[in-house]
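The complex appears here without one of its protein chains, the remainder shown in place.
The chains carry the letters A and B, assigned in the order they are written, with residues numbered from 1 in each.
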Amino acid sequence: MKRALGVCYYPEHWPEEMWARDAAEMVSVGLSWVRIGEFAWSRLEPDPGQFDFDWLDRAIETLGGAGLRVILGTPSATPPRWMLDRFPDMLAVDATGHPRTFGSRRHYCHSHDGYRDAAAAMAARLAERYGKNPHVAAWQIDNEYGCHDTVLSYSAAAKDAFRNWLAQKYQSPDALNRAWGNVFWSMEYSDFNDIDLPNLTVTQPNPSHELAFRRFASDQVVQWNAAQAAALRKHTDKPLIHNYMGRVLEFDHFAVARDLDIASWDSYPIGFLSDRLEASPEYKARYLRQGDPDMQAFHHDLYRAMNAGRWWVMEQQPGPVNWAPYNPAPLPGMVRLWTWEAFAHGAEIVSYFRWRQAPFAQEQMHAGLKRPDDAPAPGTAEAAAVAAELRDMPDVGIAAAPVALIFDYPSSWAWNVLPQGADFDYFRLIFDAYRALRRRGLSVDILPAETSDLSAYKLVLAPGLGTLPDPLRAAIGQTTCLLGPRANLITDELSIPMPMGPNLPGLKTTVSCVESLPPGTARPVTGGGAVLHWHETLEGDAETALEMADGAPLMVGKDGLHYLAGWPDAALWDRVIDLLGLDLTLEDLPDGLRLRDTATHRFAFNYSPDTVTWNGTSIAAADVVWWPL
Amino acid sequence: MKRALGVCYYPEHWPEEMWARDAAEMVSVGLSWVRIGEFAWSRLEPDPGQFDFDWLDRAIETLGGAGLRVILGTPSATPPRWMLDRFPDMLAVDATGHPRTFGSRRHYCHSHDGYRDAAAAMAARLAERYGKNPHVAAWQIDNEYGCHDTVLSYSAAAKDAFRNWLAQKYQSPDALNRAWGNVFWSMEYSDFNDIDLPNLTVTQPNPSHELAFRRFASDQVVQWNAAQAAALRKHTDKPLIHNYMGRVLEFDHFAVARDLDIASWDSYPIGFLSDRLEASPEYKARYLRQGDPDMQAFHHDLYRAMNAGRWWVMEQQPGPVNWAPYNPAPLPGMVRLWTWEAFAHGAEIVSYFRWRQAPFAQEQMHAGLKRPDDAPAPGTAEAAAVAAELRDMPDVGIAAAPVALIFDYPSSWAWNVLPQGADFDYFRLIFDAYRALRRRGLSVDILPAETSDLSAYKLVLAPGLGTLPDPLRAAIGQTTCLLGPRANLITDELSIPMPMGPNLPGLKTTVSCVESLPPGTARPVTGGGAVLHWHETLEGDAETALEMADGAPLMVGKDGLHYLAGWPDAALWDRVIDLLGLDLTLEDLPDGLRLRDTATHRFAFNYSPDTVTWNGTSIAAADVVWWPL
Partner (left out) sequence: MKRALGVCYYPEHWPEEMWARDAAEMVSVGLSWVRIGEFAWSRLEPDPGQFDFDWLDRAIETLGGAGLRVILGTPSATPPRWMLDRFPDMLAVDATGHPRTFGSRRHYCHSHDGYRDAAAAMAARLAERYGKNPHVAAWQIDNEYGCHDTVLSYSAAAKDAFRNWLAQKYQSPDALNRAWGNVFWSMEYSDFNDIDLPNLTVTQPNPSHELAFRRFASDQVVQWNAAQAAALRKHTDKPLIHNYMGRVLEFDHFAVARDLDIASWDSYPIGFLSDRLEASPEYKARYLRQGDPDMQAFHHDLYRAMNAGRWWVMEQQPGPVNWAPYNPAPLPGMVRLWTWEAFAHGAEIVSYFRWRQAPFAQEQMHAGLKRPDDAPAPGTAEAAAVAAELRDMPDVGIAAAPVALIFDYPSSWAWNVLPQGADFDYFRLIFDAYRALRRRGLSVDILPAETSDLSAYKLVLAPGLGTLPDPLRAAIGQTTCLLGPRANLITDELSIPMPMGPNLPGLKTTVSCVESLPPGTARPVTGGGAVLHWHETLEGDAETALEMADGAPLMVGKDGLHYLAGWPDAALWDRVIDLLGLDLTLEDLPDGLRLRDTATHRFAFNYSPDTVTWNGTSIAAADVVWWPL
């Protein structure tokens, strides 16, 4: 499929006389898609029941007439002020019991039926009007679920919904008490209506209680999204999309994706480096203007797994953003690099956020392709360069990767609820593994835990997978698999299973003890590398593949299946990959260089601030090069 | 008295068919005591007024029949969910005004009369049934007062009770205004009912107001405990015990102890090192798997002072815990070491927490002597080793220590309310002094400020003692005493006394100025060592024993009585002890080694991760050795 570029645009922010010129200029830059409408509710329905679609009709006509394909957003992330008069209890409530009020965005609780229905009704109304419009080529539902910590709400609506959810799931308080082990500390319930949300407790609530709430909260997002999807599908057959974020883990994206056609995400490499990655100040300084070399690729690979390979970048950072602790400008070339990286990972569309920097309100310091005074910002030329390169490029087909990594949202919730060590974080563990694979030049597929076929891969990793589902367990024999650390050690209810884990087929090993470790207490491994953060004691007669300096087994197994009993540092990850990746071509890449193979090409992306040489080619900082395969 | 081992057990967590086997195995390991019942209210009274004691009858019979002596807990730390229907206002409220809700434990306010009476009634009911039961050899009231910051509550019940407490104490608002100096900032009251709890004020409330609240809150715990003690004593003459925690200072344990027969505490060496000690990361890394070498001993010595020497370890960490920021496993040998250390300090019983790791709920990651799958965890063998050693050992009698340290809960409250420097903490100061004594090989007795006889000691230290009580003042002449820093500088109401302190008999010195010091500004002392955190200026013609590098007096006095005008670093503590401990045998111990003399033996405990040599003996890491005296 031919890749294409797009941009996010807010006609309601600009005088109507600018629209046609903007549209023409978008086309001349080489953009062919435009997303609009997702925050415009107050202009579409200024007063309750008083609709004004005329301006949107004209905006779509102007953009579409210029040759652009429109992605139309449903505006439910920004209910107008009057909606609160209708539903005073629609606001989310934070964990300390304070309402999260009007004045920015995402001011709603996913459990409020009234607002959910009102949002779906608005979606239906839009689809009725634009569902068959020839210029409207796709739909975005809502905007960035979970952004600003908006999945977990402690409102009265959430409490009621949680009780119903529990009653549905457990059928009787006794069943729930048994499932959660509520005999502990006399936490037993005799009525579902006695069960509160797990906030404000004296000390940690029952982890099973918390995990149930996390599952419930994720389900509420799924249901919320499904309501709009159903409303839209009645009137349109264009693809439905949501734009996810980076490192938002509070809802199961795989589950939301089931009601959608295409996954998309909002890629802000420099913002994410600043505000949501564990790294030393020196590391962050090195990648200050480029972003982390693996963060974008990780999410590309993750979201590619959602809808059978169909995915977009809905928002691509084109310059400095406004919301991170520090907001430097991208190194010249990075906007082009990020764009090509997305295509190399299979994106159909990369859409920049936003066309023109708005001179007002919360995002006035967020760069666009154009400056507030309409002069071109540096991103424009880089977007245009990609557009030209795309014209000359054969299509970028996705190739299956040789390696797969299992990613599982419920595992993230489980370890968040019961970390057992201040530094144990599921994303961090997975991302360390992903980074280790990528440093060796590997392309990676990310798979959900529901996977049942691993036969396409030469190596599959599943660190931190809380509970191993039966189909995946059955598939383990198909290839070389590495589970652990902390894999298959809990039940679905977040308790300890019998027999104790990892309980893997043919692998006689039991985790008899787990330890969390503070910084500065890494444990050496015989032959090099060390264990950080987390270490397990293994028992049983499984064959030892790696051992600790004190002789204890660290990695056990042979042939197909191995279990790893600690969190590796970078050197140890390298050794693990060397041991398990005998069938793989492993590279030794310069610092900051990353590869990605498509069906036809090998791409190299230089995230480092310096020129590097690889494969006989000198690659400048922020440059991307490719070779036919 | 013959020392013995015990364990905490939860029959309600396990199928009844396991009980007998568990009991037999406990006996075979060498345990002779078992604590049960303290969290079982929801099983003893599943619905209000519907009691079910049958299972407890059987559990006691099974355990007792196997030869175990039962400690029965009153279950008031975990009121069942239905209790909240009865007393919706029984919850504690935090300092920001939020209720601390159901869902874990200790969800009650000590000032709520209704729940206090309900808890006492439950205790009475248990005592009626089991008070004369031959297997029930002791009682535990409630569980870990103060754990999870549960002493200070800002509920309506607490406010009412506080007003009554104030009215009782001061009799008239005018007396209170004068005692607190409320003329300052127009804080005067004309009615006790106008006085709020000291939270949510614009800036710091009157320290006298805060200290009164701290005293009140401590009294509420005392009264709470006394209610159950009275209820129990009506029906039993077995000893009454409470299990205190480590470094919980919000209530006066000496006062609670007056209603009890035996003190006990819950000793979690590795958890405490991780979550409640000031130390560098390097120090914590060194003692990661052993715990701090002085923390356990300190609490042993502290709690030994509560009930005429009768004290137990009710809960002993047997492996990794679940609640500290980092939870490594004990170094092999440490469970034995901790147990012997308790006995060397005079414990009658050391009881491990818990028998079998529960596979569910909050503490599912807390190790027991046995694993969740019933296999023995490493702690079992160490407990059995101690049991065997105990059998071969003559009884471990307590000897009076040559040195005493005064410990005073109200001083801790006073300095917490009015620290005058971010790093001034009473426990930290006391613990520094204790550590300094122990590094020199000394055994230490801890005494309350109410002490009136010091004649048994060669040296008595009272750093940070806010107000010197008259009986202690009278006893000062009996031996060598060191007061200060910050000793006898305040009145009972937390104001500055006239004449200004320390105002000691025969010692002409006045603290004319105090200073708090940030890290990195240590002040050198002539001859070595430095003053940290806190420094006082002395005036008067007392003889100077130590002086600052600038010539100012630091330690003054002679013969019996000295005053120390700064917070010493380790080197300075050594010099102070050298100067004052002329009659003492001072050792120079290897790093991490500690001694303790009983009536018959000298024990040495190696907390360091390395083998050390002392007294001609090589002592392995985590080993304990003893010699007859």
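Simple rule for what comes next: a residue touches a chain if its C-beta (ideal position, glycine included) is under 8 Å from a C-beta of that chain, and two chains touch if they have at least 3 such contacts.
Please read these numbers as outputs of a predicted model, since none were measured by experiment.
Considering the whole complex, the residue from B:T74, B:S153 or B:N206 that touches the absent chain is B:N206. Although one chain is not drawn, the whole complex shows that of B:W33, B:Y145, B:Y189 or B:W340 it is B:Y189 that touches it.
The hidden chain makes contact, of the residues A:F39, A:F53, A:F87 or A:W614, with A:F39. For chain B, the list of residues touching the undisplayed chain reads 96-97, 180-190, 194, 196, 198-209, 418, 420-423, 493, 495-500, 512-521, 537.
Panel shows chain A; residues 12-13, 39-43, 46-47, 75, 78-82, 92, 96, 98-107, 147-148, 150, 274, 281-282, 284-285, 288, 319-320, 322-323, 325-329, 357-365, 367, 371-373, 375, 377-378 of it touch the chain omitted from the view.
In the analysis below, only the chains that are shown with their structure count from here on.
Measuring from the averaged C-alpha position of chain A to that of chain B gives a distance of 47 Å.
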